[in-house]
Structure formats: structure tokens, C-alpha cells
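For reference, the structure is listed below as C-alpha cells.
Note that this complex is displayed minus one protein chain, with the remaining chains in position.
This part shows chain A:
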């Protein structure tokens, strides 16, 4: 499990940086420092990757923007667009 955002104590002291691989020891130490919850990366979603689109209209708008420099009638671009769509629908943004 990977820490998705910096973990800080209730007083704002930095305890553990985003990207750290969380161990049992980390969780114990965080709890001991008053941290009740941390943000973790969901599987297959690396740090900084765009979050999946919330609804089909948002997804289509985002794909439209992302492929704006390309001829979406070209077979390769059409396929790439289809794959992006299905990865988003499946909640995946990469292939890990």
C-alpha cells in the first residue's frame, strides 16, 4: 500500500512523505502521533495520475480534449481512444 499524500500530525508536523510504501510499523507510528486517517493510492493509480472521470459526459469531454491534436478518424487514434475509455470505465488509468 502506497501513501497517496503527505501524512502530517494534527499539529501539522510532517511525518511521512507521499509515495512511501506503508508498513505495519508506519501505521503504528502514525497512529501514535494522532493520525487517524491517511490517503492511499488505489491499485493501478500512480501518484499524480488524473482521477477517473465521474460520468460519461465528463469522460467524453476529457477524451475530446486529450485527442484534440489528432484525427480521431485514424484507426490507431480510434483504438487509443477506445482503450482510454475502457480503462477509465474500469477505474484503471494504467496497466500495472
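Methods note: a residue touches a chain if its C-beta (ideal position, glycine included) is under 8 Å from a C-beta of that chain, and two chains touch if they have at least 3 such contacts; residues count from 1.
Here is the rule we use: contacts and distances are computed from a predicted model.
Think of the chain that is not pictured: of "HDOD domain-containing protein", "DNA-directed RNA polymerase sigma-70 factor", "Cytochrome c oxidase subunit 1" or "NADH-quinone oxidoreductase subunit L", UniProt labels it "HDOD domain-containing protein". Mapped onto chain A, the footprint of the missing chain covers residues 19, 21, 46-50, 65-71, 74-81, 83-84, 87, 93-96.
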